[in-house]
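For this depiction, one protein chain was excluded, whereas all remaining protein chains were kept in their positions.
The first chain written gets the first letter, and so on, giving A and B; residue counts start at 1 in each chain.
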Amino acid sequence: MDGLLSVSGLRKVYEGSGRRVEAIRDLTFTVDAGELVCLVGPSGCGKTTLLKCMAGLLTPTSGEVLLEGRPVSGPPPGMAVVFQEYGRSLFPWMRVRENVELPLKQKPLTKERRRELVADALDSVGLGDAAGAYPWQLSGGMQQRVAIARALAYEPDVLLMDEPFAAVDAQTRADLEDLVRGLWRDRGITILFVTHDIDEAVYLGERVLVLSASPTVVQEQLKVDLPAERDQLRTRVAPRFAELRTHVYEQIQAAKRGVAGA
Amino acid sequence: MSGGVRGGGVKRLALRLLFAVALPVLLVAAWWFASAGSTDVYWPPLRTILTTFPDVWTAERLRDDVLPSLLRLLAGYVSAAVVGIALGTVIGSYRRVRAVCEPVLEFLRAVPPPVLVPVIMLFAGIGHTMKIAVIASGCVWPILLNTVEGVRAVDSVMSETARSYGITGAARLRHVVLRSASPQIFAGLRQALSIGIILMVISEMSASSNGLGFTIVQFQRTFAIPDMWTGILVLGLLGFLLSVVFQLVERRVLGWYHGLRASSRRS
Partner (left out) sequence: MKQTHIDDVRPESAPPRRAGRPGLTNAALGAAGLAGFLVLCEAVPRLGIVSEDYFPPLSRIADALVTELADQAFWTALGDTLTGWALGLAIAVTAGILAGVVIAVVPFLREATASTIEFLRPIPSVALIPLAVLLYGTELRSVLMLVVYASFWQILIQVLYGVQDVDPVAEETARSYGLGTWARVRHVLWPTALPYVMTGVRLAAAVALILAVTAELVIGAPGLGARIMIAQTSQAVPEMYALVVVTGLLGLLINVGARTVERRALAWHQSVRGEVAV
């Protein structure tokens, strides 16, 4: 049960002026090395809180997060996060290249190695030509690609993605989903992908974790037994895809009503 | 010039140049002719003022009066910028420090800077130190308060991004906090520049033996009216030139910000 990333008994309670809000009650799950796991849950279920606890940006009230067996107490070096708000997560005063390079400067790397990593990461998201542009000169989808390139260049053990495509249009979103699938297969990185979109979770994930409404627990874990080769057209109309998404949909409805997993 | 900007491009450029030059030329001409036959002592003909100009503003005078003024302005302004940005960053970074300092800063900022002249004269006499101290202590508040605002307003997602990638300490300050606050800091630096010029002039008018302000008041007191007018022109020109230099620097440092604003305006 000890995968690459493991969350056990995680609980987060916000306290303030006599009000207590229990965002997460009791979460336990693991992600193995090389897995692509999607976390899906009803809106307001504490997905972002969970992600921030895992990324070491928030301290849980109780329970712990382990990365390679070591407890996470601050942002661990082996983890990269892609945020939903690409426009606020890229630094507008830096060109694309500098944005990708900045985190690498905190690592003991030679200048040549840094350059190599930056160029390679930008190429693999298809933005090799945009290195000299400022992020705000790019479209929303391209900005999110830059954010993904920045995470790739950092060479993390685990890549956390917090509803990364919630703010881009549908067409771009489909492209970006395929990009993430492709990167995962080519590079063998471990990805934990948080989303509120059921279709996206089923299409992307090898495994889907359904969260309950807040206070959050894991409602259900589901293996996605779709073929590894996925395609926006065919996969989404496959009968198995429909079954899976219906199942997840029902689980989330049940979660909203507060019924325990069937 | 590139091939594309021909014909209509040149015409447009010429028109813009015409627009830029027309009114100033018109105004100067109006001044020239309106004052041409003037016998009023206080309003000498522009012609007289312009012919006096090279006699008054000789290389020697530039060295002995303009240069010291500018050096004092520079010294005061730079020290205000260093202190203002450093203190502002500290105060802006900690919520509690900010809460403690806010009322006092609000008061100190509200004191009209020129009243610092008599106060600082008490401490520092009437030498260079006094003038530099006056300029620095007047310029520091807009820079300080704007830095506090800018540092405080660093976007939460940006700061979490920085944290999650291990960008902390000096790197965070240099690449994230100060850059993100730079538009606000520049707004403060701009306000401080005009305050600095005011203080440079009046500190010299109040007590000095050289400098621009001193020279101009000297002309006025000795009723060298055309000379005084040339002094007013020099001060005006100086204000304009300093503002141009400031804009050039700002455009360089904040190029990204103007681009960002323009792109978010379009969308």
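In the analysis below, contacts are C-beta pairs under 8 Å (C-beta built on N, C-alpha and C of every residue); 3 or more make two chains touch, one makes a residue touch a chain.
On a predicted model such as this, the values are computed, not experimentally measured, just so you know.
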Sole residue of A:Leu4, A:Ala23 or A:Ala255 that reaches the chain not shown, by the stated touch rule: A:Ala23
Full-complex contact with the absent chain, from B:Ala20, B:Leu62 or B:Val249: B:Ala20
Footprint left on chain B by the chain that the document does not show: 16, 19-24, 27, 42, 96, 99-104, 106-115, 117-119, 121-123, 153, 155, 180, 183-184, 187, 194-195, 197-198, 201-202, 205-206, 213, 216-217, 219-220, 225, 228, 231-232, 235-236, 238-240, 242-243, 260, 264, 267
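One rule holds in what follows: only the chains that are shown with their structure count from here on.
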Distance from chain B to chain A - Cα centre to Cα centre, in angstrom: 48
In the complex, chain B residues that touch chain A: 155-158, 160-161, 163-167, 171, 175-176, 179-180, 182, 256-257, 259-260, 263-264
Residue ranges of chain A touching chain B (in the complex, touch as defined): 52, 55-57, 75, 77, 79-81, 83, 85, 88-89, 91-94, 102-103, 105-106, 134, 136-137, 150, 154
